[in-house]
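One protein chain is absent from this view; the other protein chains keep their places.
Right, chain A next:
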Amino acid sequence: MIRAVIVMNTQGKPRLLKFYEFQPPEKQQELIRSVFAVLSERPDKVSNFVEADAIFGPGTRLVYKHLATLYFVFVFDNSENELAMLDLIQVFVETLDRCFKNVCELDIVFNFNKMHAILDEIIFGGLVLETSSEQVLKAAEEISRLEKSSSSISFVPKAVTGRFSR
């Protein structure tokens, strides 16, 4: 099972957090700090796997990918395959890339709720739900289309419409 998805920049600022088992905010920050401490110490050109049982409990590992100014980190337990997780990060990034046309840190900062929507299509309750980036993208586009169409309906507060109908 996937325990958490963390996207943070190379200064350790979180850009996207998703814990599949609830963690209170303080604990989340602590976890991020320790993950960042581990990742920032790792030299380039070493493996993308880190055993994380000191941070997330026994049997957990994390896979990270360092892309431009961002770390994409997936934390999972031993029912998953490291290389496959690495590719899942790849799927996630590819999807973001298609979605934002050359994704960069700013896109992620400004659209973090869209990031959540995309991530929910890929990982659902800690399990890999969909792995085809095309399918994910289709779902995300459909959501944004529907949202757009429904957003044009009315954004007038209920109290105001109530007043009009009177």
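One rule holds for everything that comes next: contacts are C-beta pairs under 8 Å (C-beta built on N, C-alpha and C of every residue); 3 or more make two chains touch, one makes a residue touch a chain; residues count from 1.
Operating definition for what follows: contacts and distances are computed from a predicted model.
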item	value
Complex member absent from the view - protein name from UniProt, among "Methionine--tRNA ligase, cytoplasmic", "Auxin-responsive protein", "2-oxoisovalerate dehydrogenase subunit beta, mitochondrial" or "AP-4 complex subunit epsilon"	"AP-4 complex subunit epsilon"
Residues of chain A (touch criterion as defined above) contacting the omitted chain	13-14, 16-18, 20, 22, 24-26, 28-29, 42-43, 45-51, 53-54, 79, 81-84, 86-88, 90-91, 99-101, 106-107, 109-114, 116-117, 120, 124-125, 127-132, 134-135, 139, 142-148, 150-151, 153-160
